[in-house]
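The complex appears here minus one protein chain, its other protein chains still in place.
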């Protein structure tokens, strides 16, 4: 049977792409505090060697438009191409899919009454490619399953619904018959806001509360509405929904392997968190 | 406050389009038994004069492709155009939307934990246009809200989930603040199958069971899985999910105003059912 | 929930599930393009080139060449998309019903009329 070996949450700020394209920048004082936080995660990955990464993220207007914007979507393609998003980030190539696992997850989620969209083709954006390159800078040893959450068009799914969705994803993965090791990756956040007169908003206290809650008591975050998350974490900080969902894929008690928090990368408070199920 | 005045279920067989384009055919013995069943429904509509029709139907590969196929979707456009589906049915023009009501429904459904896709543009197919023309042959006096259910790509939503979805649609409509009268229309069915060596499959006994159940005890239909509906009603007969959803929008006891059942139109058992909430 | 159960077979019916969807994507994508009259024209003008452009598998191309509906379904074709291709060939749902069941179109129509008795 398949086994979830852990959950990684990490930011996907486009500016990180610069320091991926030019690795020298990773030693630059601006980027170093964030990249230093990734080494323990890469060491852990080298040790646990997952076969598959399930990426829980939000599309930023590359793959989906407002004419058909799913609340939750699951990719089921043999390969996912990263593409031009229009504002200058160079694409980072392609990522192998695992359509058989995708369809298993889709079957389970529909049976569990999640009304997902199924996507047999997905162009993945920086919220998928940047975390993949952060976690596996030199090779692409894992197959991937993209799971997308709407953070573009309100009403967004509530934290409660996302937590239920994450738990259902976890159950689906654990019921897969093949003996594979799966890591769940939630991308985005932490606090930031791009638009409006509150642009540049950061909420360090709330970010630290989020990291603590996800590590020790994730139910604390499900008290909030998605609107309240916008107020507390900023309009884009609501990407914490991806973290909440990824965290909920782990059942039972967890062990915190690593955390990192740094302000700023571009307009964003950047964070990383690695949790392992205690049973693992 | 808004009020649901009734639910109409009717078939959307493309061949009906011929007798819409050429009304003389409606007196032809092939079409007459079906069209005769519509007169009491049109009389009822002339009497209750709804302001809005909410159409619950399935797209047949015109608006959605497998790259982004929602389980449930809600349209929120100011106008919906009917278009060429590739196999010869001439389009029947355009239908006015009610985006404000659409967004109200969307807000309510997300709050109720239905993971719908939102669609600010929808090209409607024969499953929308044919019922509209059957119900309002001479004018277009209602605004519309399209609600789409996946019947193309398995896994489909279960009858249980569809019934919950329908009830949530009903609650959403009834909580709308404007004093409007709304009719819910479920389209498609009844038993038919286009593909495979079982093409031409019809199940009269099951169709009559469906009509009876929806009129008197809709919970009987939610015992089935969607796969069982395929076995019992045919691969396309599974469109009964649209009827189940529309019926569930009505709360409490209902009065049956009219029913009609006739085999065949093209490959399909064609039916019509009109129910009114007893409280109305 | 646990792993979805294996579903019982439904006689004479290929349920279009993930398995079939994986197989049929190229064919279905081509068929979806036929919502546009221009694309239907391009297919008519050069069928082989059009199929190649959409990367159809050899099994799919062969089924299309032979106008063999059952083979198209076996190759992962979904009937809702196939209907657009079959329309180009001048086949409606009663024609393909007859083809798939090995009847004449008249026999197929008669079978449906009798189902109502």
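What to note about this one:
When the chains are written out, they are named A, B and C in that same order, and each has its own residue count from 1.
The rule we apply is simple: a contact is a pair of C-beta atoms (placed from the backbone, for glycine too) under 8 Å apart; a residue touches a chain by one contact, two chains touch by 3 or more.
Note that the structure is predicted; figures quoted are calculated from it, not measured.
Within the full complex, the chain left out of the display contacts the shown chains A, B.
Here the missing chain is touched by one residue of B:120, B:193 or B:213, and it is B:120. Set against the missing chain, the residues B:38, B:106, B:180 or B:215 yield one that touches it, B:106. Only one residue in the set A:25, A:48, A:83 or A:160 touches the chain that does not appear here, and it is A:83.
Within the complete assembly, A:262 is the residue of A:12, A:171 or A:262 that touches the hidden chain.
Only one residue in the set A:198, A:223 or A:255 touches the chain that does not appear here, and it is A:198. As for the chain not pictured, it touches chain B at residues 76, 78, 99-100, 102-104, 106-108, 111-112, 120-121, 171-172, 175-177.
Of the residues in chain A, those that touch the hidden partner chain are 14, 60-62, 65-66, 83-88, 152-155, 193-202, 204, 227, 230-231, 235, 262-264, 266-267, 269.
Everything that follows uses one rule, which is that only the chains that are shown with their structure count from here on.
Note on chain placement: the centre of chain A and the centre of chain B lie 38 Å apart, centres being C-alpha means. Within chain C, residues 4, 17-18, 21, 25 each touch two or more of the remaining chains. For chain B, residues touching at least two other chains, in rising order: 66, 153, 155.
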